[in-house]
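Heads up, one of the protein chains got dropped from this complex, but the rest are sitting where they should.
Moving on to chain A:
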Amino acid sequence: MNTQFPVPATGPSGPVPGLAVYPLPGQRGVRAAGEVGLTTRAIWEGVLEQAVREGEDVYYLELSDVTFVDVAGAGALAAAAGQLRDGRRFVVRRPPAALRRTLDLLWPDHAGIEVSTS
């Protein structure tokens, strides 16, 4: 039934994109590459759980190489940010449009999440 369509290269592991996570040199946080969806949700949630545990005032999530985050992925971020106390926050750098859109619509106060486009 399916017509074959060209599928853009979508991440570090080809047609079934993964989510790779790297340390962020010189800063507390991680750089992620790939996409956040059903198949990579556990990796993403693991990153966020670790981030909450680390107890830093500011924890950077560099997402310029993340091409998509679904609603559950945005929800995991909002839930993790909700566990931060005492003025701690996530700084989410250059997130994909989908994540900004979802946060704006479903978590409009972005509590504990600072979105940076630079």
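As a convention for this text, contacts are C-beta pairs under 8 Å (C-beta built on N, C-alpha and C of every residue); 3 or more make two chains touch, one makes a residue touch a chain; residues count from 1.
In this section, contacts and distances are computed from a predicted model.
Peer 1: Just to verify: the chain that's not displayed, which of "ABC transporter permease", "Cytochrome bc complex cytochrome b subunit", "Electron transfer flavoprotein subunit alpha" or "Anti-sigma regulatory factor" does UniProt list as its protein name?
Peer 2: Choosing among "ABC transporter permease", "Cytochrome bc complex cytochrome b subunit", "Electron transfer flavoprotein subunit alpha" or "Anti-sigma regulatory factor", the correct UniProt name is "Anti-sigma regulatory factor".
Peer 1: Among A:42, A:58 or A:71, which one is in touch with the chain left out?
Peer 2: The single option touching the absent chain is A:71.
Peer 1: Contacts of chain A with the missing chain: which residues?
Peer 2: On the side of chain A, residues 1-3, 5-8, 10, 15-17, 35, 37-39, 68, 70-72, 75-76, 79, 82, 97-98, 101-102, 105-106 touch the unshown chain.
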